[in-house]
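Okay, here's the structure, questions in a sec.
Shown here: the complex without one of its protein chains, the others still in place.
Take a look at subunit A:
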Amino acid sequence: MEVLFLQLFNGISVSSILLLIALGLAITFGLMNVINMAHGELIMIGAYSTYVTQNIFMDLFPESMFGWYFVLAIPVSFLIAFVIGLILEFTLIRFLYGRPLDSLLATWGVALVLQQLARTIFGAPNVGVTSPSWLNGGLTVLDGVVFPYKRLFIIALVAVTLFIMYLYIYRSNAGRRMRAVMQNRDMAACLGVSTRRVDALTFAIGSGIAGIAGCALTLLGPIGPSLGTYYIVDAFMVVVLGGVGKLIGTVFGALGIGVTSTVFEFWTTASLGKVLVFVCIVAFLQWRPRGLVAMRTRQLDS
């Protein structure tokens, strides 16, 4: 019984992490159709931003303030990843719209450059981020069932991020312009929307959300130059399974993969569990190639 509770929680927790790393990609890949292989490195940039924020807090502020660095690290990670995404869009991505294979190769190259850059600046070994003391420990639900605060925090963070994204995309003027451009670029341009600006902003927002993911992952995982490579495959898997182009699909994709992988991992082993999850995804995509939530479109050729 306790195990059931714990595993249910673990499943939701894994889903929330998957969702967080996939949200940014749901925009850059899902909406903009850029196969962004550098997404993992934007996560890495978020993680290193958190590390730098922590170090600045250690040096400049009294020790009693240290616990609050993490609250500041979230917007800082977002902003830094946002700016780097903006630069990336301006110098490279904007030349590659509508050429998915080229964008795959180019962004993969960017990923390698960013990894090596991190290695040169921060050194090859992992760096340590001390998580704030208010996130240590956990909530004891039953005897022997502990929900760690960090995982609860990540679930909450994902919920908030998702809600803000929803408001932005579906309830704001900027979001409406964004959807218009992504659905029919020429028509939007005719109606006076500056597609160039919308593209840049959209890509930068996707990058910034990757930065938030990186910040949150410092609580649970390693912080090193190759951090991004661990998450990139999972992120693409979630977006593809969920259905390209729909935010809600990404949510279901993350939930599906997260829960099934914890179940399989518990019944079998970690390696076999991963294989089984992949088999399920392949089988599912054979059945419904568009993913869980298919985008309705009037285009004939897509």
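The criterion applied here is as follows: a contact is a pair of C-beta atoms (placed from the backbone, for glycine too) under 8 Å apart; a residue touches a chain by one contact, two chains touch by 3 or more; residues count from 1.
Methods note: contacts and distances are computed from a predicted model.
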Exercise for review: For the chain that's not shown, choose its UniProt protein name out of "Urea ABC transporter substrate-binding protein", "Methylamine utilization protein MauE", "NADH-quinone oxidoreductase subunit D" or "Anti-sigma factor".
Suggested key: "Urea ABC transporter substrate-binding protein"
**Study point:** Sole residue of A:52, A:72, A:92 or A:193 that reaches the chain not shown, by the stated touch rule
**Key:** A:92
Point to revise | Absent-chain contact - pick from A:44, A:127, A:216 or A:281 | key: A:127
Exercise for review: Since one chain isn't shown, list which residues of subunit A touch it in the complete complex.
Suggested key: 3, 6-7, 10, 13-14, 17, 91-92, 95, 106, 113, 115-117, 119-121, 123-131, 136-138, 144, 146, 148-151, 219-227, 229-231, 262, 265-266, 269-271, 274
